[in-house]
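Complex shown without one protein chain; remaining protein chains in place.
When the chains are written out, they are named A, B and C in that same order, and each has its own residue count from 1.
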Amino acid sequence: MSLLKWIRAKSPWILHFNTGGCNGCDIELLAAFTPRFDVERFGILLQGSPRHADILAVTGPVTLQVRERLIRIYEQMPEPKYVLAVGSCACSGAPFKDCYNVIGGVDKVLPVDAYVPGCPPKPEAIIDGIVKLIQKIEEGGTCEKRR
Amino acid sequence: MSYGSIVKVPFGPQHPALKEPEHFLFEIDGEIIVNVKPRIGYNHRGIEKAFERRTYIQNIYLAERICGICSDAHTTCYTQAIEDLLGLDAPPRARYIRVIVAELERIHSHSLWLGIAVHEIGFDTFFMYLWRDREAVMDILELISGNRVHYAMNTIGGVRRDITPEIIPKIIRSLDFLEKRTKYYMKALRSERTVLKRTVDVGVLKPKDAVELCAVGPTLRASGVKNDVRGDDPYAAYDEIPFNIVTDDGCDVFSRMLVRCGEILESINMIRYALDHMPSGMLRVRMPMAVKPGEAVSRVEAPRGELIHYVKSNGSTRPERYKVRSPTLANIPALCRMFIGQHVADIPIILAGIDPCFACMDRLVFIDVKTNKRKSLDFESFSEMVRKQRNFRLA
Amino acid sequence: MRREDRIVTKLREKLKEKIITINVPRERRIFIHIKPDALRESIKFLRDIGFRHISTITGVDTGDSIELIYHLALDGSIELSLKLKVQKDDHKVPTITDIIPGVVLYEREVHEMFGVNFEGHPDLSPLILPEGWPRNIYPLRKKYTLEHLRNSIFKEEDEK
Partner (left out) sequence: MAIIAEAIKWLLKHPVTIKYPFEREAPPKGFRGRPVWDMHRCIGCGLCSRICPSGAIEIIGRGQEAKIKHYVDRCLFCGQCSESCPRNAIKLMNDFEHARYNRDVMIYEYKRET
């Protein structure tokens, strides 16, 4: 099993999904893939399809309209899957937590493996979060308990 | 050529600004789009209602988080509306700093958009170079404001931070670099066959339609209509800073690219002028806690076009009604007009053409009306597919 | 004579007693309050004198009635806000989509948020609010507070 774990930790592919955020975290997440920060150094690839992804990076407080889709995307991802909440909105709903159309926080809908607070987090901070998540993948362990 | 059967292609839904995550339902005859219906609201968070619950100071930060890319435009518009209600004016130095930050933001937003646009036509080398050079302007913004995206520079009655003499040389150096690079990119855009083939005469919006459908910003200016809030309804220090309004007569996606490149160069000159002529003095005036009853309309030229805020106050510490209309919403009727008669393959680039902060439009469902079969495709593989088709047709 | 004053004089000549108030708070801003039945007439007139761009429509809940504010711009420079009050119960307003086609989304938005019916509008289907949003709940009306909205909507969500 250690070989599998090693392979997983060496090339986790990311699916990015915006659940109603302001776009600030999205451009910073995208900036992390461009030459200056280049997370592809860790074997990470930005993927468009949930079927190929290992990590779901969620930005934004979850709006009612987008909730069903978020769950559907999560269900389409193959096991083991990990969720990264990028930005304060995705962590807790931050300034939108009392709005009528916002559920507030990804962890109300999905189990979250790592939180990256910041409004928006710097690309370095996102890399920090990804690296911490990779450490978690290396240690293994979280794949079975989820619903 | 008509194939006699109309296929419906839902497109979307993912898109970030205030109320503008778009979902489009395309009706397609063969490969030609015959009709399109927008359905927006995936990112609707109810911000307008939330404004009524927060104090005027807290609302600055809420306004900032309407959109991450034009965050400074929203706060400028908000603070101007409140200053209008209070009857106070921001001090001259604050107004110059507002212009500088707004123009830096325009550079950052336009180069971001240009990157996304060339990415949509499959030119990723260009995209990577653009985004690498965009980091120069992000660094200046971080240096001035302390954050890369949400600058939090504006406050009611002025700005919160000064542009100190130590950082001015750094800004000038980055501007020189950006100017050189932008000129190079303009040259490259004009000479690249890939870009020309995919963008010239694609997504045409005639000037008459543009005015009739109330398009705004670079979309309108690329149709040859000279209209810019900075020039027509000057705010901050725009009445003291000379600049040209960039227009182009091409009316297609390519001329939208050229207009935005031209605006980057124009912004660089404006920042240089503003840095040279910045008056000294205080940064902000104090505001009272409560705002007297009244109403105000404030307009700002955001990177994507005219942004309008309306505020109604009832004399307490919270606004009674706050209304935001962001530029992408204004461009959607024009966008729908652009699609008619175009090829399916051009959907991504036309949609990107109005700059709807495109980063996360990533799911599609195909429904074949005849067989009623559903096929799911993510955005990337859709782009891939249409790229292949398009190349095939060109060959 | 300022441009604003010239426009105000023209409007006064044209609409006469249908104007309730005119207010010019500062340069390039005009607020006009008109009677509801003069809407189409005044929009047509304004378009003909150059107000071809409509920025947006704002709805304001003033208690017993809803105030609609049409923000029009004169080639980008002067921003004119045309105000009219409509009754909440009998909320019917003629559409202006045939005069200025660009208004189509704004009317849908106001319809959805305030429940104002625009007569003759081509398509008033939901635009912004989520699918399955309860009918007859218009979130921007003052009657619905945030708590009330959250309670009524999230309860339904939980029951699902």
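We adopt the following convention: a residue touches a chain if its C-beta (ideal position, glycine included) is under 8 Å from a C-beta of that chain, and two chains touch if they have at least 3 such contacts.
These numbers were taken from a predicted model, which means no experiment stands behind them.
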Exercise. Considering the full assembly, with which of the depicted chains is the omitted chain in contact?
Worked result: A, B
Exercise. Just one of B:Arg93, B:His108 or B:His150 touches the chain that is missing; which is it?
Worked result: B:His150
Exercise. Of B:Ile57, B:Ile168 or B:Val200, which one is in contact with the hidden chain?
Worked result: B:Ile57
For this session: Have a look at B:Phe26, B:Tyr129 or B:Tyr273 and name the one touching the chain we're not showing.
Result: B:Tyr129
Exercise. In the whole complex, what residues of chain B lie against the chain that is missing from view?
Worked result: 54-55, 57-62, 64-65, 123, 125-126, 129, 132, 135, 139, 142-143, 145-147, 150, 152, 160-161, 184, 187-188, 191-192
Exercise. In terms of residues, what is the contact footprint of the unshown chain on chain A?
Worked result: 35-38, 41, 88, 91-95, 97, 107, 113-119, 121-122, 124-125, 127-129, 131-132, 136
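Rule of thumb we're sticking to: only the chains that are shown with their structure count from here on.
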For this session: Between B-C and A-B, flag the pair that has more C-beta pairs in contact.
Result: A-B
Exercise. What whole-Å value do you get for the distance between chain A and chain C if each is reduced to the mean of its CA atoms?
Worked result: 40
Seminar exercise, completed: Chain centres from averaged Cα atoms put chain A and chain B apart, in whole Å, by 26
Exercise. Touching two or more other chains, which residues of chain C qualify?
Worked result: 129-130, 139, 146, 149
Exercise. When you check chain B against every other chain, which residues touch at least two of them?
Worked result: 41, 44, 46, 49-50, 53
Problem set entry | Residues of chain B defined as touching chain A within the complex | 13-17, 21, 41-47, 49-50, 53, 61-62, 65-69, 71, 112, 128, 131-132, 135, 138, 147-150, 357, 359-360, 362-363, 378-381
Exercise. Along chain C, where are the residues that touch chain B in the complex?
Worked result: 25-26, 28-29, 31, 52-56, 58, 60-61, 69, 71, 73, 75-79, 81, 100-106, 109, 123, 126-130, 139-140, 146, 149
Problem set entry | chain A - residues contacting chain B, complex | 16-18, 20-28, 30-31, 34-36, 47-50, 59-61, 63, 65-66, 69, 73, 95-96, 98-102, 119-120, 122
